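Not every chain is included here, but those present sit where they belong.
Note that the chains are named A and B in the order they appear, and that numbering of residues resets to 1 at the start of each chain.
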Amino acid sequence: MRLSEIVARLGGEVIGNPDVAVQRVASLQSAGPGDLSFLAQGRYRGQLRDTRAAAVVLARDERDATELPRIVCDDPYLYFARVAQLFAGAEPVRAGVHPSATVEPGASVAASAAVGAGAYVGRGARLGERVVVGPLCHVGAGAAIGEDSRLHALVSVYAGCVIGARAIVHSGAVIGADGFGMARDGERWTKIPQVGRVVIGDDVEIGANTTIDRGALDDTVIEDGVKLDNQIQIGHNCRIGAHTAMAGCTGVAGSTRIGRHCAIGAAAQILGHLEITDHVQISSCTTISHSIHKAGTYTGLYPSSDNASWARYTAWVRHLDRLAERVRTLEKEKKK
Amino acid sequence: MRLSEIVARLGGEVIGNPDVAVQRVASLQSAGPGDLSFLAQGRYRGQLRDTRAAAVVLARDERDATELPRIVCDDPYLYFARVAQLFAGAEPVRAGVHPSATVEPGASVAASAAVGAGAYVGRGARLGERVVVGPLCHVGAGAAIGEDSRLHALVSVYAGCVIGARAIVHSGAVIGADGFGMARDGERWTKIPQVGRVVIGDDVEIGANTTIDRGALDDTVIEDGVKLDNQIQIGHNCRIGAHTAMAGCTGVAGSTRIGRHCAIGAAAQILGHLEITDHVQISSCTTISHSIHKAGTYTGLYPSSDNASWARYTAWVRHLDRLAERVRTLEKEKKK
């Protein structure tokens, strides 16, 4: 694809030869002839000098940072994402049900949908137009998956759960397992049947081995445009607001509501029954134990060090109240 | 089902019209006509005023908190769990082996058991009466699953592992993968074959994507009535005592023994080779690095704050030993 064709589709301005053709996207370091690369952050400018890319994408204020053929635009990272999508194209899918798949009576599978080898689709389930259910997936009875959504191999969607349009769900994700609900019965636990569903909006991506539990009575809700990385756990009755993104290994305990446009760092833990407002950023490895009513960034990372230093300062953590008491004593004596 | 029928089965006392019929359980907020709701905690009393439920379950000392038809009982939450079980009923299961499943020669499948589409049951495995092996499950050679247990779709049980009666195992759970055992061999690692099993008692529930490793030599043991949420990791040679419950994302490293009736909060981490006695509560996001010999609640949560405050106080953590030294100097000078 020529640079001129790219800007015709995606906007931006070509500087240098518009007939240069590119076939792939690549990082500045690994790019070779035929590759289009990009500079999204100034700190990679050194790599720009040495790149073997055929052309690069740059911000307007970096327009003269190279002599290579280039496209200048407002947001090179976003532009690059779109070029990459152009090149990636849609993976070709053969519509139809693989002969080794099982589709129960009463399931509704759109003619343009594909059900992969060994997959199972329960009775009353509905698969919309161009849905791809990968090999060895399980779609429970009465579940519904909206048009253009794709389940990669080995995904489990429990009965009755709903996934919107254009979802991407990665291998090992489990949608709609029972929430962790039990009542004490003397010294034993009695299970509370989990009769709510998981309801997922449009344009959601769910990472590998992420789990989203069904609601106890009401539904667990994932709103439009939410992006979940791998190995995330969402407890029952949570609501995750639209366009919120969560990095890997994060946990959200039951009945917590997270607002729209939040960004949750890796391995954060958000306790149960909390309210997090819109536009909140939570740093990686931070535990949130109180509701957050004000947009902003929240952090709770305990510092690590070489083992000896850590042992030295951490020994004092346990005695902080006594240290504070000693300071108070000194202050009192001072005043005398 | 009429209120009078419910109390005939489960006890409690009807106040108001005993002929009121209910079909579903629901939360106070979302209940509508035909729904039975409940008040388990005083703080939801406001919702009781506004609920559209047909009837509610209440504690004896809340008997006059509403004019709706109601059932009063000792423990509304437990009562509610039992009503919900009544309504949920047993999911109907068609006994028999699905034609697309593979059952190896020498496996023993009770006539009342069900093996779902695409599932695999290895040679010598035993499935008890009314066991349900969901679609696309793997039950390894010689594994045994007790009566009335249910594996949801896409569960893996490795060879030789034992699951008791009435277990519920959710999608993506892996029972009996190799423990993480290696010996150093110069600069390389040599694998130690893991020849123990996982042995699971009766009435255990195991959440989605939870992993329980087989023992190195002896067995990993999960006692009766243990409840494990999602994405929990239990290392080799652990023993989890009866009726202990663990919330999601918790990790228990190898050879640790946890007592009976413990409650472990979400994302807690319990290091290896420890002993935790009975009736211990561990708070969410707490790391336990020493054995616990006394019942009680243990916590180790580092506080989070807005990012600026966190940076301010956390900067001092690294210098705590020096701060303590300065206090000591002041104290010494005082004494002079």
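For this structure, a couple of remarks:
The definition used in the following text is that contacts are C-beta pairs under 8 Å (C-beta built on N, C-alpha and C of every residue); 3 or more make two chains touch, one makes a residue touch a chain.
Small disclaimer: the values here were computed from a predicted structure and weren't measured.
For this homomeric complex the structure file specifies 3 copies in total, of which 2 are displayed in place.
The rule is short, and it goes like this: only the chains that are shown with their structure count from here on.
Residues 24-27, 29-30, 75, 77-78, 80-82, 84-85, 87-88, 98, 100, 116-118, 134-136, 152-154, 168, 170-172, 203, 205, 207-209, 225, 227, 229-231, 243, 245, 247-249, 261, 266-267, 284-285, 301-307, 310-311, 314, 317-321, 323-324, 327, 330-331, 334 of chain B are the ones touching chain A in the complex. Interface of chain A with chain B (complex): residues 100, 102, 118, 120, 136, 138, 140, 154, 156, 158, 172, 174, 177-178, 180-185, 187-193, 195, 209, 211, 213, 217-218, 231, 233, 235, 249, 251, 253, 269, 271-272, 283, 286-289, 294, 296-303, 305, 309, 312-317, 319-320, 323, 326-327, 330, 333.
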